Structure formats: C-alpha cells, structure tokens
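Pasting in a structure now, in structure tokens, and then I'll have a few things to ask.
A protein chain is absent from this complex, but the other protein chains hold their places.
The block that comes next holds chain A.
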Amino acid sequence: MMAPTSYGEPVTRDQEVRPLAVLGAGVMGAGITALLLGHRRPVVLVDTDASRLDRVRAEVSRHLRLARLMGALPREGADGELVTSTAPDAMAGAAAVIEAVTEETAAKAKALSDAAAATAPGTPLVSNTSSIPIDELARGMGRPEDLVGVHFMNPPYLIATVEVVQGPRTAPAAMAAVRGLLADLGRRAVVVGDGPGFVTSRILHRMINDAARIVAEGRASAEDVDTLLQDCLGHRTGPLRTADLIGLDNLVDSLRVLHERTGDDGCRPCDLLLDKVRAGDLGRKSGRGFYDYLEARP
C-alpha cells in the first residue's frame, strides 16, 4: 500500500487498482469475475437478482480453485477483492465495465445503458455478447464510442483467446484500452468485424444446432456425433459437449438472435434443443443436457 502523497491521493490509485465492474452473475459473469480476481484485480459484480449474488461467491471461488489446479492463473500474490451489489451505482469509478447478462438484446441494452450512466466518459464498456451485433447494442445507449465486444469463451480463465469485436462506432481509444486490459489478463485478442454471431458463434452455433438435429433424427447418438467430430475432424470437445458447457438456454437465445438477423433456417433452434430447455436440462450448469454431469449436481 502506498502512502498518500501531499495531494492526498495515493500515487498508485490508477487504472491498476480501480476495480473492474462485471454486470451479470450468471455462468459467464462468474467465470469472468474469477479471471479478473485471479489476475489480482478487484471486482465489483452487479446483478439485479440478490439471491444469485448470494450464490456467486462460492461459484467464483470454485472457479478460482479449478483455474489454479489447471495452472491457468498466476500463483503469486493475493486474489483481488470481490464486492457484490444489486445497485448499478456500484459501477461508479470502475476502470472498465464487462457486461455479461442474458443474451437478449433488450436485457443487454438496458445493462449497457446503466453502465454508461454510472461511469465516467472514456470508461471502456465491454459486452460479452456471443451473437448480438455490437452496433445494434450501441444504438440505444449513451457513449456508443466506448462500447467494444469481447466474446470470452467458457470457462474464460481456461481459454486464453478471445474474439474482440470493433463496431462501426467504437472509438480507437476504447479499442486500445480493451486491448491493454486483455493483455494484462493474459488473453490473446483476435479482432473481427461486427455482424450477427461475429465469427465463432456464426460457425459454431449453427453446427451445434445441426448436431442436435442429427441426434433428434436418430441418425447418431450425442456421444457418437462428438466422437466423430473429435477424432475425425479435430474438434477439441465435440459440438454437443460444447453445447452443454455453453448452456442450452443461452444457445437457444443466441440461435434466435442469429435466425432473426440472417433468416438462415439452419439457425432456427431445433425442437430437441427447445425441448431440453423446457425440461430444465440446460447442460452442465443444471446437471444434465446432452450428457449427465453428476459432479455438477448440488
């Protein structure tokens, strides 16, 4: 801790020690929070649902332990401090805001507007959207120039490469700030152009939808689809295991985003996915999706 200077402000009170704000305490919000804390950054985690905030601490600490187990986070030093809040005002003073709420345009637009209102101009506002075009989110908010898309994969601390989306209104300063932040977090940024699903979701979500259709047709089991994609085509986990990791509800939301904007029928969420979501089988996070996950059950 540095002593205050004669001006009364500690000299270390710069970008490094200001907290980062995370909006949304779901699967991605918790994983991103762990990534930030594990890189020694203090975090303010905001969610409108207080009960979710009650549960998220245990989840974040599980993520941190898993990340350490895998050697994915620095071992020296102490984790950043986590503060949770239901009030958007808690984001004030944040060095950057990372929005990770439900993959619905209205929910994300509202969260980003709150973030823009609560923080100073020039504070980078990051959306972790997997599919919604950045410029569409920028349209309804103040300071569209500060908005950058950063699509973290799940779990964010294990997958070091991130898809970064520069919207047509994103300012170079915001891009530079986000690149700097990602470098500090040990992430490799691949910058791509704006548009539904960017690069990864446009390819992956459509493929997952097709994989689910194949299972529904009875042509192959989920295991066999994944085994073929892994062992013949070099996919790391197989599309349906990936779907379970993403969360089938999120996947359906993203497919709808893609279908509405592209008209591509391959992106219309298939019946098997919709049935599973209705039944509450959301993948790893609920204990069952295309596979059973004993270890994820409470």
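Observations
As a working rule, a residue touches a chain if its C-beta (ideal position, glycine included) is under 8 Å from a C-beta of that chain, and two chains touch if they have at least 3 such contacts; residues count from 1.
Going forward, contacts and distances are computed from a predicted model.
Between the names "RsbT co-antagonist protein RsbR", "Electron transfer flavoprotein subunit alpha", "Beta-hydroxyacyl-ACP dehydratase" or "Methoxymalonate biosynthesis acyl carrier protein", the one given in UniProt for the chain missing from this structure view is "Methoxymalonate biosynthesis acyl carrier protein". Check A:R18, A:R68 or A:R261 against the missing chain and you find that the one touching it is A:R68. If you put the missing chain back, the residues of chain A touching it would be 62, 65-66, 68-71, 75, 294-296.
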